[in-house]
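Have a look at the structure that comes next, please.
For this depiction, one protein chain was excluded, whereas all remaining protein chains were kept in their positions.
Now for chain A:
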Amino acid sequence: MSGLSPGFKRFHRSDDPRLPPGQFVADGFPVLSAGPTPVIDLQRWRFTVTDAHGDRRQWTWDEYQRLPQEDVRKDIHCVTRWSKFDTAWRGVSLDVLLHGADTDAGYAMVESVGGYTTNVPLADITGGKAWVVHEYDGRPLTAEHGGPARMLIPHLYFWKSAKWVSGVRLMEHDQQGFWEALGYHDYGDPWREQRYWGD
């Protein structure tokens, strides 16, 4: 046959159509991050939208909590190959947070406490595709999973769903975020297995 890995046999069979290529279903909820988990004081928490002209709109934690909240149930897919089905989140749609901002720019940089960034086309965080979430499974989001609030962009690999999110900066031209500059794919579509540069 291929002459590769003689005697290797499939162990786990998953024909679940919700599973993208090269993924397996995770039992737990693994964590992936580049450094220590930051401690974030809710009194000092801010979410900031900066448009391509540098104009800023900002919410405190209380103001963010008073925005219209949505419950969302989505499958999530990590580039490290685990997927998790039907994860339940609560938070605010990016459509709400971007409402009234000048959204002529085509790209967005998602920014987090600690300097982590990830880039996405603006079209991928508008139109009901992305949220800033603060609850997971009916409970406040824990710090190690990105609490008090993280981005949720479930149709892209999960590194795009930045933990400890602090804002979105709109950009005329695409720029690479943290992992994207370190070899990970610019867009990250799990259904096209866009894991790394060149995929």
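The working rule: a contact is a pair of C-beta atoms (placed from the backbone, for glycine too) under 8 Å apart; a residue touches a chain by one contact, two chains touch by 3 or more; residues count from 1.
The rule we apply is simple: contacts and distances are computed from a predicted model.
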**Complete:** Should one name the undisplayed chain from "Ger(X)C family spore germination protein", "NADH-quinone oxidoreductase subunit A", "Peptide ABC transporter ATP-binding protein" or "Ferredoxin reductase" using UniProt, the answer is "Ferredoxin reductase"
**Touching residue (missing chain; options A:P17, A:G54 or A:G198)** = A:G198
**Message:** Contact with the hidden chain only, please: which chain A residues?
**Reply:** 1-12, 22, 28, 30-38, 80-81, 114-115, 144, 178-179, 181-183, 196-199
